[in-house]
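A protein chain is absent from this complex, but the other protein chains hold their places.
Chain naming follows the written order as A, B and C, and within any one chain the residues start at number 1.
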Amino acid sequence: MEKLLEVKNLKTYFYSERGVVKAADDVSFYVNKGETLGIVGESGCGKSITSMSIARLVETPPGKYVGGEILLNGEDMLKVSDERIRQIRGNDISYIFQEPMTSLNPVFKIGRQISESLMLHRGMSQKEAYKESIKMLELVKIPNPERVVDDYPFALSGGMRQRAMIAMALACEPKLLVADEPTTALDVTIQAQVLDLMNELKEKIDASIMFITHDLGVISEMCDRVMVMYAGKVVEVATTEDIFKNPRHPYTIGLIASKPDMSTKSSRLHVIPGNVPDLNNLPAGCPFSTRCSHVMDKCKTAFPEEVVLDGQHRIACYLYTEGGSKQ
Amino acid sequence: MSENIVEVKNLKKYFPIKSGVFKKTTGQVKAVDDVSFSIKKGRVLGVVGESGCGKSTLGRTMLKLLDPTEGQVTFAGKNVYGMSRRELKNLRTQMQIIFQDPYSSLNPRLPVYEIVGEAMLQHGIVKSKKEMMDKVVEIIGKCGLFPEQASRYPHQFSGGQRQRICIARALAVNPEFIVCDEAVSALDVSIQSQIINLLKDAQDDFGLTYLFISHDLSVVKFISDDVAVMYIGQIVEKGPKKQIFNNPLHPYTEALLSAVPSFDLSLKATKKRIILKGDIPSPAKPPSGCRFHTRCPYAHDVCKTDVPEYREVESEHFAMCHKVNGVF
Amino acid sequence: MKNYIIRRILQMIPVMLGILLILFIILEMAPGTPASNMMNPKATPEQKAELIEKLGLNRPWHERFISWIGEALKGNLGYSITHKKPVTAVMKDYMGATLLLSIVSLAISVLLGVPIGIISATKQYSFADNALTVFSLIGISIPSFFFGLLLLKNFAVDVQLFPLFGLENPLLFNPTFWEKFKDISWHLVLPSIVLGLGSTASFMRYTRSSMLEVIKQDYIRTARAKGLKEKVVIYRHAFRNAAIPIITLLGFQIPALLSGAVITESIFGLPGLGKITIEATLTRNYPLILGINAMLAFLTLLGALVADILYAVADPRIRYD
Partner (left out) sequence: MTNSSIYENKKTGNVRKERSYWGDVVHRLRKNRMAMVSLVVLVIIIGLCVIIPAVSPYSIEGTNMEKQYRDQAPSSTHLLGTDKIGRDLFTRLFYAGRISLGVALAVVALECTIGIVLGSLAGFYGGIIDTIVMRVADVFLSFPFMMICITISSVLGNSIPTLILVLALLSWPSIARIVRGQILTLREMEYMEACEALGISDVKRIFKHLLPNVLAYVIVYATLGMASVILTETSLSFLGLGVSPPTPSWGNMIQEARDIIVIKSKWWYWIPPGISIFVSVMCFNILGDGLRDAIDPKMKR
């Protein structure tokens, strides 16, 4: 399999009066061509910052890319010029964001917002872009695309706006689609429609997808592989089947067990004690050590090296390193 | 166990829509439209539905935080809407509510002991400030907070801890019935499970009855004994949890259940997903006849014109559908 | 949109009536009778009685109030005895200078304040931003009469670059249009700077905070994610949204400018409404005072109305309401 995107040791930090926040700390992963990679974690785990870093969308300052490489087809996104990154954004890498209500500009018509990318990256005339916009709206199954193209975002429902966002993102046939919690703000039946649409489009378009969500159910329906993040660190990466059948990192195990699923039978939920850590005030060593039931002394001093099991199941936990109880 | 603690009869809550030059009332948002049900003491009734279905309005109207348009709510045999001021004040200690947003539901300017203890003083549950402090420490302890945290302010707590404070505040007046309005929806998964367990523990310890409002079916399935499904202001199906989840009658319930993404891989293979067409209609202009007919895969002509009867199909299992009623 | 405008216009009516009513009551509280205040003290009792009869001053005040409104609707605001002219004619003579000064200053403050505010916001916490922020703080804090005197001292007294006084050079004989234009412009430089400084600073501060608010929005991130140039993101996507609240400020600035004009006119000796109002209060010329105040109140309301309409035009959410 060919790697489309390879991220190596990405470090995106935020500098504020209260100190340094290591939002993405030494994050490494890759996305294969045509593959969907899911990134899962709770609020503040760094999944959004990681995804925004890919096209250098993190605002600097207060953010800063401290280190690492983001290779898209071998080209390092962190090193290319501002001019080049703008050519890549919207053309090679596009984004769908969480809030359909606020992610579209309220004062421009839908058609204009889609046309904008087409005119910019495809060199289309206004007229061509307008026609193409209608086609894109058709592709995402918006009823009456000829009318909707002249609507303002406020006239559309949440689900329709998210479809329009998808149309906008796909307009220039990107190689990588980054979907940051695209269905979180939607109702269940509307979420089902949008996920269904995305699955269908996956077949049609030739793009890899990075799918960021906190919802384990959505991950299992959409993704080929899953990366689990906690407090800015990657703690586990595996295929979707592996993650749910055979989770290895104590955090992943806890996370899956504490989420009531439609098939949960027990009368009490599993609980990870404690709170989601404050990124301003992380413990030394493994950030999960304060909540982990298997915590050892060395967990509190240094973050573990990554271990690869079964060929491609990556875990960062001392339980699996040399001398660990589950090694 | 079989005594009804809350009974809701033909409850309606409409909000006026004002428009035009003089802001005349030109229509109504029928947030809750003719809803009837009852909850047995000590049980949890889960209310599920999507945005705009009126589930939050239902909870608030039941507690008389909103004035009803029509209908009746009886709590422990007394009509909530026909109470004198004094009776209403007394009712406030018996029915409580926990909100979704752990940030806007606590007054940022008051320390925890004020937030939790205020109502105890108001209702004379405690006689002195000293007694109040002891009681507050006891209650927040039960909710998983430390005594020294009583003098802290809301901004010093995380979302999950804030929700614990909200629960402590509700428990402080010894209620019998609590409306949990999306009480765990804003929380992270690992915190959500802590709070759900806390709510379950509280229920066992105090013999509470819950109306558990949520859009998250898996949470409702976990915590509830009975489930009511709402769609645009109406309850379209209600029954014991098992029946609702194993044998849904209403096509909407069926679609809703199938739409929930699950990570149970064994389920994935067998499950067929029903994708509903179109958007959720606005409660300001609900569709005629059966309100679900615009999206229903089984809709017949009769569904567009006639409102289906809300009927007890099996024991304790109600539904509002022409197909279930055997009309076609 | 149509409903919105009609509603706004209907709302204006009671407000305007309220203003007039309060003005009327204030003037009623003036010492002396209305008649004694407006006529030659040497007039004989017969003359007085005749005039009182003629002007209807013996009627109760509410009747006069209603008839004043009736006349005002016909375009008659009363008669100024001091000027021996109708109030409207007096106002016409002096209105020009005030309007000219206000409009020039408003134009300066929008054209300067808004772009500077945008630059300040896009370079938040840079040296330029800090310098501009300090400048705007000075702008809203310096008393305009003091600032005006400083300018006069430096540029009209010590260095005689600009004229000290008035709107036109009385010594210009038979000027061509061009000469007159140049002359008036020259006279207006210092007054417009004085009057414009405060509102430029207000526009700057407002634009800056409005832009900072908008730049944080999700749709700006969307625009960047499309690969748009930063200029396009800021000036097209962000500014189009930030402009909406700035338009409301425009409405609020009109009364502020008119108030400021009074002070500026007084310092620079401009023949405007401010000057005539002060004169009118000294001569107790109540019809004129009432007329000017009513007129300015009307302009203020009109300004607010225009701002609201522009607001609706700029914001599709209101336009399609």
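Quick notes on this one:
Everything below uses one rule, namely that contacts are C-beta pairs under 8 Å (C-beta built on N, C-alpha and C of every residue); 3 or more make two chains touch, one makes a residue touch a chain.
The structure displayed is predicted, hence computed values, not measured ones.
When the full complex is taken into account, the listed residue touching the unshown chain is C:301, out of C:77, C:270 or C:301.
Contact with the undisplayed chain is limited, among C:14, C:45, C:60 or C:170, to C:14. The hidden chain makes contact, of the residues B:10, B:156 or B:288, with B:156.
Screening B:96, B:192 or B:234 against the full complex identifies B:96 as the residue touching the chain left out. Interface residues of subunit C facing the missing partner chain: 11, 14-16, 18-19, 22-23, 26-27, 29-31, 124, 137-138, 140-146, 149-150, 152-153, 157-158, 209, 212, 216, 255-256, 258-260, 262-263, 266, 273-274, 277-278, 281-282, 284, 289, 292-293, 296-297, 300-301, 304.
Residues of subunit B in touch with the missing chain: 60, 63, 65, 88-89, 91-93, 95-97, 99-101, 104-111, 118-119, 122-123, 141-146, 149, 151-153, 155-156, 158, 160-161, 164, 166, 169, 173, 194, 197-198, 201-202, 205.
In this section, only the chains that are shown with their structure count from here on.
Computed centre separation for the pair subunit B/subunit C is 55 angstrom, with centres defined by C-alpha atoms. Subunit C has its Cα centroid 53 Å from the Cα centroid of subunit A. Here the CA centre of subunit A is 32 Å from the CA centre of subunit B.
Residues of subunit A touching subunit C in their complex: 55, 57, 85-91, 94-95, 97, 99, 102-108, 116-117, 120-121, 152, 154-155, 165, 168. Those residues of subunit C whose C-beta lies close enough to touch subunit A in the complex are 217-219, 221-229, 237, 240-241, 244, 314-317, 320. Residues 42-43, 143, 157, 159-160, 187-193, 195-196, 214-221, 241, 244-245, 254-256, 258-264, 267-273, 275-276, 278 of subunit A are the ones that touch subunit B when the two sit in their complex.
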